[in-house]
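Removed from the display is one protein chain of the complex; every other protein chain stays in position.
And now, chain A:
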Amino acid sequence: MAATLCGTLLAKSGWLPLTQCGRVRHMSKSVTRHKRPMHIIKQKLMAVTEYIPPKRLAAGAYPSQNKKVEVESGLVLLLKKEVKKVFQDCKMIAVVQNNASNSEDMLTLRHRLHKHSLTVKFFPNQVMRSFLKDSEFCNMAPLFIGSTVLIISTQGKVKEMLSTLRGSPQMVLLGACVDGTLLSAQGVQHYSKLPSVSVVQGELVSGLTLLSSRTASLLQHHPARLSALLQQYVSQQGAPAAEPRPQESEGVAAQS
């Protein structure tokens, strides 16, 4: 009765309740306390359109906003100080790769090197690389990959080191820093073949004085030749004067 009354009232005011917008479904509730079971089609749709997050991030896609400052541990700092000291004191630092030599071989090698006052040092590659990238020896950094060993010497005994390393085939010389100069393996071999400093200095001095000595010899050439000729003349004159004396003495002896 209320509906018909409403219907007549509304009809009079000119607004008809449309069946479409006023459609009310008299089915189960939309808001429930338990989870409402989804229609199978909706379930399928949800399953197909599920979000799959990307597994790996592309490098540089999301750069970290806070740059993590790595604090180096005490041991690393200590080792770095030691490395710095080594680089300051030693004239020659060679980098050698050892292909898993056993302890006996290592001992023999260390003994042989110790005879020539060469020391073998082991440092972790991380420490070496972090030290080298700050120092002036940054170009040595690519050498420190894998198991490497440092051979150091306060006097640059390169020849002895090479001859000792030739004895152990598994130690491969990669490069060396001699007198602040970075050398490759071939450079080290050339360096070992160089003559000593005194010999080189002598050669240099003789080369520089060559011109002046040639000038001096040219100037002295003529008087020297004259004096030589005169000496020869004197000696020739002296010889015929000496010959008649034995004849005179023979004559004197015959007379007496």
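Definition applied: a contact is a pair of C-beta atoms (placed from the backbone, for glycine too) under 8 Å apart; a residue touches a chain by one contact, two chains touch by 3 or more; residues count from 1.
We take it that contacts and distances are computed from a predicted model.
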item: Protein name as given in UniProt for the chain not displayed, "serine C-palmitoyltransferase", "N-acetylglucosamine-6-phosphate deacetylase", "Large ribosomal subunit protein mL53" or "Aspartate aminotransferase"; value: "Large ribosomal subunit protein mL53"
item: Residue of A:Asn102, A:Ser198, A:Ser212 or A:Gln236 in touch with the missing chain, whole complex considered; value: A:Asn102
item: Of A:Gln43, A:Asn139, A:Gln201 or A:Gln237, the residue in touch with the unshown chain; value: A:Asn139
item: Candidate in contact with the missing chain, chosen from A:Gln43, A:Ser117, A:Thr154 or A:Ser184; value: A:Ser184
item: Touch residues of chain A, complete complex, unshown partner; value: 97, 99-102, 139, 142-143, 145-147, 169-170, 172-175, 184-187
